[in-house]
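Not every chain is included here, but those present sit where they belong.
Chain IDs A and B follow the sequence of writing; residue 1 opens each chain.
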């Protein structure tokens, strides 16, 4: 029996290499979670009945789809039909393992369009489905075809500029979500989640399947799988480790109203209202002295034992060299854990 | 009575959105502090009598201005007249609060052309006057108009490349001052002041209304409002805090012949001939032991009390963890303050 709701449905236009293999696909306005009834007419044109699938769109199919589509979607489909670039319809009935390059690009779009938070979607199989591509001012170019294209462009006096050689394109060339700024768009990959009200400065960096809820000031690096909560700031060159070293599968995150200061870093998840002073890196194995609000010694632990707790202020005491975890004075609510004298 | 000298006068060409609102203006050769007598003929063509004002320039006005202008300015005005892009004359009688987008762009140009040092010009009201813009290989695009432009470009096979989504464009697209290098031009905003003889490496970053006097080697971040003196170097990822935390309005600066080493940072203003060792971040609240030139203990202070002093060498003693302020051996003159045993 057919699902009453699809995971996603989208129409895209993209680039193929000379062998007809997809290099990339742009989906201008993907649908997320549409009711089947609302898209049945589109599925009928495609001949889609079940499963996750991609459909190459010729000009006639684009036109047929446009007649049953509305507004912007209809306009895009007609534009696709008028182009000599290849177009595709991608139907995801379910959030199953990735099955094609268009499906992978679609899921990356869903993240950057803020339909899905990091770590909430099945991205299994992503790397083999993303070809390594030369991203240039003339669009995506297959690496094997690049030398010939370079020669052709040079001779014509219009040298190719290769922005990036990577499996991932830059987010802003595909999706520019509302209410955000990014000072150097080369720093966020497609699949980054950048929340409303966020400014990503030149030194900010956001990987795919990672991001910040917004509003945030991001001047540091958000590694793959990491999420930064609302109202938190990453200072310049601040670092978030990709996974909990020694822990393996534990994902790093930064809670709300936190400050990871300039040149600082965290290898443990932080709860809300935490601060790490400038220049201090907390690794899971860092031995930390926990102090109470009168700065009396409470206990000595490895930082990993403090994972996810709220209202922590980490500093390296500049008179002793000891890394301390104090109760964060910025905190409104006291953190009971820090006061437990165990 | 009219001022005998204007603050600035400039002719620009720029981009407007479909509503006729300015997105950005390029002023190829702004005049700074011209005598009124020297520009009276130009003001007469504009019909300008007093105040700060912008004048939209049609083709006939461009031609009329060109007939009373000289050399490059006349050539630029004639070129503006031949273009279908909108042109503007901006007259600033005084350095008053900003009144329009062209006036804001003009003042940012004055900084990057080295007419005015950071913090010496009235930039009140800057943020609302700078629209957030998609900066692309096809120029500035209004964010609301971006999706349609992306579709159009894609269908034509020439995908838009969005370099940046920001209120500020990149300096080098507007002003390339003499005698400097910048390895990645995306790292300096229009309004950066980059002095003669300076090299900004890939990791350097310079905000608007901030900069370095030159010559300098900049591989770190110069925050808004910060100025770095001549002969000083910022190592890779070196950080300068935007304002003195806890102090509020005190502006950070770095004096002459300083070295803020790689991965180091300062949250206090530094005088001349200061060094911060690699990896050490001095915040205003860092407790520091001041040592004399024989490395005897002099006093213990918070770093903010050392703000602006000369000949300081900051290190974290790797045998005790204590942050020390030693007399900088690179210094020629001894710093009396460091020897005052109070």
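A few comments on the model shown:
The working rule: a residue touches a chain if its C-beta (ideal position, glycine included) is under 8 Å from a C-beta of that chain, and two chains touch if they have at least 3 such contacts.
Computed from a prediction, not measured in an experiment: that's the story for all the values here.
The complex in this file is a homo-oligomer whose displayed part has 2 chains and whose full count of copies is 3.
Everything below uses one rule, namely that only the chains that are shown with their structure count from here on.
Centroids of subunit A and subunit B (each the mean of its C-alpha atoms) stand 31 Å apart. Across the interface of their complex, subunit A is touched by residues 132, 134, 137, 143, 146-147, 150-152, 154-168, 186-187, 189, 205, 221, 237, 239, 241, 263-265, 267, 279-281, 283, 286-289, 300, 316, 320-323 of subunit B. Listing the residues of subunit A that touch subunit B in their complex gives 13, 26, 28-29, 72, 75-76, 79-80, 82-85, 137-139, 163, 170, 172-173, 176, 178, 180-186, 201-203, 235-237, 261-263, 277-280, 316-322.
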